[in-house]
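As you look at this complex, bear in mind that one protein chain is not there, while each of the others sits in place.
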């Protein structure tokens, strides 16, 4: 159970409904995920989060699929179960193949491992990295 | 200072030198970074880590630059200073532009933020993600 | 399922029952939460944890509600689901309003985001902070 | 060293200078910290982060000093050195006493400890928390 | 639900089945845990992970039970629920007594607490540690 109520369309204020509608329009689906329904308890937080996320995750210098995979990488390191599920689903929708998923997992595992080794040994930063 | 000695070429065993030489050959540089010199205290760990990393980070279904950015994303969430420096340097060498770096940072920041919000609210996973 | 049995009142030793009774008295409830029943497998650990927690979370230079919110903030960053539920419930019992909860979430999200940005950019500490 | 250049006033675009000036005005100081100078490499990220932070950390249902302490709590759990320094300095500026600092530390330590204990024992969430 | 399918024996390729059989032989059980069935979607990742894990976790300079407890300690700090369950089960199989489990928990809790305190106070490393 969530620590806040999930706001249904019926319970939503006009301000919240406007965000819900924009989510539906941008994503091309009727579904409004639980994350947004939870955030809707604080309309200012909902609005700020959605408008920034829409901007950050859209097309730009990086491919939207790459952005989803970066999101997964961060969420795994932070252990955010919901985020891993939602962004893995989004990555699949945006075309992530099983082979790409496998490589994503391999890189995450490798990074976790060497993060631990480097930190345990307290390796000093090489001068050549600092340019 | 590291918690283990950094093994110089002069101190390295034949087994370790062979790994150092492969690192130099694969990366096209004379430099062998401190991480490998620290791992060299345990030749089996050095060899296993390098051979796996070489395989994981090479070309495949994902672009090597994308892999470097995924590595950065994990390392940031884990707070691994050395790893952030080394893989940001590697990403720049592989062509990461300032615009791509900016978007990488924006995605990391966004993911960290929503990881925190989701976790704080303990949002239940939507049924639609589980396919 | 827990990795240790949850100790019921019937299974509890005299030493453990004394801690359970103190928990009931201090909190003004008959309920002894699962955390304490799990810790009760090691009476010394139970006793040390409860006596220190009682002291730390009581009134002092900081308001008990503020302490609950600080507890939530740490627990979110560590991803401790049980802790988030128990301390959010405690904060509500101590008077946390929906508006305060919303601001708590906003600060946590902001801190997570800038933690990630600062770490990714490896920003050097300003001299003015070090006083 | 940072992984991005720190943008001086001389190097800043008009858009970036406007944010720097607002930071100076809101904080009542000539100093613009390294964090903002690092973010300034991406003016959109700088602007979005500053405008949201200004809103979140200002007065509201929670006291600004409480917000600084919450920020410290999250930053400690995430191990963000820069953030700990900057927000501890800010908390002192906003009146955090040594006694309050000591209690903040005690709560952080207590939360970290019980986060670990709960997670290690995988304690199931009590029904009474879920209301 | 997992983000990848769990590969049954019937679905497994010859390469994957060979790893499953080695797992069964080394562990002396017919059971192949979900972790390996999930990894089996990427046979190279499955094979690399199993062969390295088998080597690392076997007898050596450290007792296999000590290695399981170290695994638990890392998994707790990272909040990996599955890993905590699987390695606590493995530690019990290898002879971890309730008293040893209690001390493991106490050390984890103590380390988490002082990690937080040290980080919050940004204590400089003593010269005597750096030898």
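Each chain gets a letter, A, B, C, D and E, in the order it is written, and its residues are counted from 1.
Criterion: a contact is a pair of C-beta atoms (placed from the backbone, for glycine too) under 8 Å apart; a residue touches a chain by one contact, two chains touch by 3 or more.
Keep in mind it's a predicted model, so treat the numbers as computed, not measured.
Engineer: Could you tell me which shown chains are touched by the chain that is not displayed?
Structural biologist: Contacts of the unshown chain, counting the full complex: A, B, C, D, E.
Engineer: Among D:37, D:52, D:67 or D:101, exactly one should touch the missing chain; which is it?
Structural biologist: Hidden-chain contact among the options goes to D:101.
Engineer: Would you write out the residues of subunit C that touch the absent chain, in ascending order?
Structural biologist: Looking at subunit C, the ones touching the missing chain are residues 1, 44, 48, 52, 55, 130.
Engineer: Residues on subunit B that touch the omitted chain in the whole complex?
Structural biologist: So the residues of subunit B touching the unseen chain are 3-4, 41-42, 44-45, 49, 74, 78-80.
Engineer: In the complete complex, the non-displayed chain touches which residues of subunit E?
Structural biologist: Residues touching the hidden chain, for subunit E, are 1-4, 6, 31, 33-35, 38-39, 45, 49, 52-53, 56-57, 60-62, 66-67, 69-71, 73-78, 80-83, 85-86, 88-89, 97, 99-100, 102-104, 106-115, 117-126, 128-131.
Please note the rule applied: only the chains that are shown with their structure count from here on.
Engineer: For subunit D, which other chain has the most distant CA centre?
Structural biologist: When every chain centre is compared against subunit D, the largest gap points to E.
Engineer: Which chain pair shares more contacting C-beta pairs: B-C, or C-D?
Structural biologist: Answer by contact count: C-D.
Engineer: Taking each chain's centre as the mean position of its Cα atoms, how many Å separate subunit A from subunit E?
Structural biologist: 27
Engineer: Would you kindly tell me how far, in whole Å, the mean C-alpha position of subunit E lies from that of subunit B?
Structural biologist: 21
Engineer: Check each residue of subunit B and list the ones that touch at least two other chains.
Structural biologist: 1, 52, 76-77, 79, 81, 84-85, 88, 102, 104-106, 108-117, 119-122, 130, in rising order.
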